[in-house]
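Left out: one protein chain. Kept in place: all the others.
Moving on, here comes subunit A:
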Amino acid sequence: MNDLSPDRDDRIANLKGLGCSRKRVEDARFTQGKGNYVDDIKMPGMLHGDFVRSPYAHARVVSINIDAAMALDGVVAVLTAKDLEPLGLHWMPTLAGDKQMVLADGKVLFQGQEVAYVVARDRYVAADAVELVEVDYEELPVIVDPFKALEPGATVLREDLEGQTSGAHGERRHPNHIFLWEEGDKAATEAVLDEAEVVAEETIYYHRTHPCPLETCGCVASMDKVNGKLTLYGTFQAPHVVRTVASLLSGIEEHNIRVVSPDIGGGFGNKVGVYPGYVCSIVASIVTGKPVKWVEDRMENLMATAFARDYWMKGRISATKEGKITGLHCHVTADHGAFDACADPTKFPAGFFHICTGSYDIPVAYVGVDGVYTNKAPGGVAYRCSFRVTEAAYFIERMIEVLAQELNMDAAELRRINFIRKDQFPYHSALGWEYDSGDYHTAWDKALTAVNYDGLRAEQAERVEAFKRGETRKLMGIGLSFFTEIVGAGPVKNCDILGMGMFDSCEIRIHPTGSATARLGTISQGQGHATTFAQILASEIGISADSITIEEGDTDTAPYGLGTYGSRSTPVAGAATALAGRKIRAKAQMIAAYLLEVHDNDVEFDVDRFVVKGAPERFKTMKEIAYAAYNQAIPGLEPGLEAVSYYDPPNMTYPFGAYICVMDLDVDTGQTEIRQVYALDDCGTRINPMVIEGQVHGGLTEAYAIAMGQEIAYDEMGNCKTGTLMDFFLPTAVETPHYTTDFTETPSPHHPIGAKGVGESPNVGGVPMFSNAVHDAFRAFGLRQSHMPHDHWRIWRIAEGLGLHG
């Protein structure tokens, strides 16, 4: 006879499974400075690499003289393209089907481009040697404007592609053109627009910015010449893919390469790609037989590793006089910089930009994206969003506001009458997606009620009158945003990276005494996987999350996976975790039945145990079952309790949310104050509400930064003007607004636990919210569109342009 205490509620609480606001297990080490980041790695005899970088945006490299640098005490090697060429490593393939110079091969194409790689005894000697490398440049005409790049007769940037009239994504119609990618029915869309009662047209620019993780990119490459094994520690968001790429590039067999992502201090897409620093460090380690560390500094990170956005989106949206949207047309000029190094699934050169019909039932639509080369740094990564989804959300949420203005309608109401209805899910969008689930009207009404929307509008109207009477110089903006994300790439049939299908994985080992270790193909960069994946598993296998260790990031131990970006960890690896857990549970059920001497079907799972149906006092806890798996011979069953699952999702998941903010804005100084931010997120099943809240706070803060000041800006000469944190805006606690979070819960019908992913939603929804607030403040004075970032002088310029300075 078993003891029935603790009671069921206590057992559920002890589990710390789904829905529990469990504290993050990572934080004990991070808050005490005990994390282990790449730059913390020190190995005996380790050398240090540093780059000579181009001061010019476009120049021919006439000569490189390394003599003085080599003569400096402590310098071991200086690599140039000439040294890499015999290895075939002076260029490398990009994730987007293009190639990129590892070290300048005859010319440089952007300021900060890698020209030579110095290897030295320590970091200081390396930096001194960089100064001693003499590079003779001959300046070439610079193109920083993607529209000028496509003009007839424009300077050809990529001479290596001369004569190639097609690339990885089809036809190239100009030497500086990369691809035209199209989706939707162009003719039908144009026909609808031509006949429409109302058409609103606007060009929306989503400026170039940068993920700027607090920890910059870096690696330590260590080639062991005795056993032929290469170990690569690095700030990688996709360690397994890096292993495969390293193997393909170096010719070292994959089993001889170990890639380790240790603690990572933020990624936000910046750490997905493969950078010259990794290649050069590996080569340097192979050449010297010593470990070689390379860690970029802040300026290098901002100027040379992957940027985000830089989309010029020309839109036309049509509607009936009553405001029912009838069609959407969008053409994007995408500035990819000097090399097409976008990190998108192979078949999607513009990512999932065609989610740009947003949360609305739009019958017909067309998108065309022209990728263009310019003399800017390469990149184009998904900065805390799924691939190009932030651009798409910004585009549609601006177009909705512009249309509302055209119709002289309230923008909240316009959204409401065009939302996809609950009964339309699964919903097939005009641009080819199948939205899994949603209840937009409920979320929107909850949000509008929470902020007292009508009251805010009344207050705003009074403010405009007071402004006109000269009683105040402050306007009030109400920022609306309703977004639909598309995350969890993705079905292997259409999503891959360099040919590797975008599945993910989990392997679980239950130990004899009833605790567990689970390893995943993903890698946390701050998302709290060690906390939340343990919770998924706890609910599946009835072992407390506190007794489950989650490990990621070591390719020698973790199962293959495609990594963490695009909010894919929970939708894909989270699903794999649940399914692997279910395999464990299925075996546990057989063991329990054997121990309880009943038929398999006569026991059922209950929180942390299997009980005999109808006899709750007869049970075996998971702890007992785990022990039995290792110490008893159970007829018909292998010993042990382990499982692995590789999960290929049938579809993406479609989180959504309703965001509203209130902003006061000084027309004279351009200063803004965010009075209120309300963020309702629906990410399906909620695994850990506190972690969700933290993710939402962080994402909103990044969104605030992007909308209100953060940018990578170049002058006409291609000089990067925003290479330090003095000019590149990262908000401090002082600038960061206060947030109110809320939720609805519409589970994904196809995900094993109904979860959708949330880490990136606040960036996707937050940027249009903040930007719309600025536009909304000036709506009464006729402003249609003003490009981000909305820093002081640009807001001042709006007011100046509208004649508000008298």
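Here, a residue touches a chain if its C-beta (ideal position, glycine included) is under 8 Å from a C-beta of that chain, and two chains touch if they have at least 3 such contacts; residues count from 1.
The rule is short, and it goes like this: contacts and distances are computed from a predicted model.
Of the names listed as "Branched-chain amino acid ABC transporter permease", "Serine/threonine-protein kinase RsbT", "Carbon monoxide dehydrogenase, medium subunit" or "ABC-2 type transport system ATP-binding protein", the one that matches the UniProt record for the absent chain is "Carbon monoxide dehydrogenase, medium subunit". Checked against the full complex, the one of A:I12, A:M46, A:I417 or A:A713 touching the unshown chain is A:A713.
In the full complex, the hidden chain is touched by subunit A at residues 123-124, 126-128, 131, 297-299, 668-671, 709, 713, 721-722, 725-727, 729, 731-732, 734-735, 791-793, 796-797, 800, 805.
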